[in-house]
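I'd like to ask you about the structure that follows.
Moving on to chain A:
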Amino acid sequence: MEKEFVVEFKKVDLIFNKNSKKEFKALEALDIKIKSGQIFCLLGPNGSGKTTTINLINGLLEPTNGDITVLGMKPSKSRKTVLQKISLVPQETALYNDLTARENLLFHARYYGVNRKYISERIDEVLGIVQLENRQNDRVGTFSGGMQRRLALARALLTEPEILLLDEPTLGVDVQSRNAIWEQIRTLASVGKTVILTTNYMEEAEELGEQVLIIDKGKPVGSGSPNELKRHIGQKQMIIHFTETRYAKQVYDDIAKDYDVTFKGNQLHVNTNALNNQFQLLQQLSKYEEHMNHIEYSEPNLQDVFLHFTGKELRD
Partner candidate 1 sequence: MFSAILAIVRKDLLLIIRKPMFSIISLIVPLLFIIFYGLVIHTSSTNPIVIANHSEGPYTERFVDILQEIKSVDGSYLEIITLDSELAYEKYNNRQVDALLVIPESFEENLHAGKQAALKLKVFNINSDGTKNYQLRIDHALYEFHKNLNGDSFISINEDMTFIQDTPMKSYVSTGLLIFSVLLTSMVSTGTLMAREWEERTAKLIVLTPKGFLPLIVGKWMTALLVTVANTVLVLPLLYILLGYLIGQMNTLVWFYLLLFFFYGSAAGVLLGVLFKKTLPIVPISIVIAMSEFLVSSLESYIRGFAHGGMTEWLWRLGSWWPSSEIIDRIRFTVEDLEQIAINWGASFYMALWVGLLLTIALFKLNKQLSFTQGQ
Partner candidate 2 sequence: MKKWQAILAVHNRNMKILTRQKQMLIQPIIVPLVLLFLMVVVFGGGGDDWPVAIVNESNSLESQELMEAFKDSESNITPYFDFIEMNSYEAKKKGSEGRLHLFIKLPADFVENKNIELKTYNINSDAMKNVRLRVEHTLNDYMEKQGALKVTSQQVTAQPNDVWRSAFYGGSSVLLTLFLGSMIIAANLHAFDYENRTIKEITLTPTGSIMAGFGIILTSVFVSLILSLIPLTLSILFLHFDFYFYNTLLVYLSIVPILIGCAGIGLFLGAYFKQYRVLQPLIILIGIGTYIIGGGFAGVNMLMPLAREIADIWVFSVIFEWFNPVLHNFATSFSFSQCTFIFLAGVLGFLLTFIAYRFQIRKSIFGGQ
């Protein structure tokens, strides 16, 4: 732990309308530690408090209890200084549809106070990063969702922030654009930017997150790298597919006493974590070869992790 934490939450509670009938705990006992240059992923279902967390980092909200430091400062106290070093790409992209891509960037750079001399240069540069140079003079209203997100990302980069906050960066975006955005995020992290993103897509967290925090109903329910999380719940399994259910049953009766196995239709699921000698099992199975279709191995994915932590009830 040589690197300092750029963002740190210590036992943060956030309560709206405290001591009134409408009291609502938005966040509870949240601990976050984000290292410089890391891609940190906040994963959670709708309404779990992801955007609220983002708003705490940029100082729009103040915690009810606990401490928040961003780059060594309290964002609610030194908001202006903090805002100079972080950039947000909000969910709603916040672009002017009737302005061109370039005009949008120009406005933001001017309003933000980017040095006049470098504005044009910077704009060319960020447009290059998100590969929108060809469309810079088209109105944003004509852009696809993915292009708008990329442009919003470019706008966030204009001010050369140390920390990038991305709120659901690939919501409603097609596969190509999503891959492009992921690629751009990885590049940014590789040049030392800290990226904090919220998402409710498992693959996104799995693909990008060096550190993942799962929150649900305002509470942290699990954290770690994707692998650590998987390991935490994870069992590896061998799945044996039979031609007919009756053969599966037959084998099940045969091996159930020796192995951790479950019978599921024409499949048998064998827990391989507890398996000492796979070959012994395979040998036993070989006599049923003519009734077997194939064997596959499965690792737990983040979806299992996610459902494990957050349950299966529907969120609205």
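Methods note: a contact is a pair of C-beta atoms (placed from the backbone, for glycine too) under 8 Å apart; a residue touches a chain by one contact, two chains touch by 3 or more; residues count from 1.
The candidate set was assembled so that all candidates are chains of the complex that A comes from, given by their letters.
Worth saying up front: this structure is predicted, and the values here are computed from it rather than measured.
Of the numbered options 1 or 2, all belong to the same complex as chain A, but only candidate 1 touches it. Touching candidate 1 in their complex are the following residues of chain A: 16, 26, 47, 51-52, 55, 58, 60-62, 79-81, 83-84, 88, 90-99, 103, 107-108, 110-113, 116.
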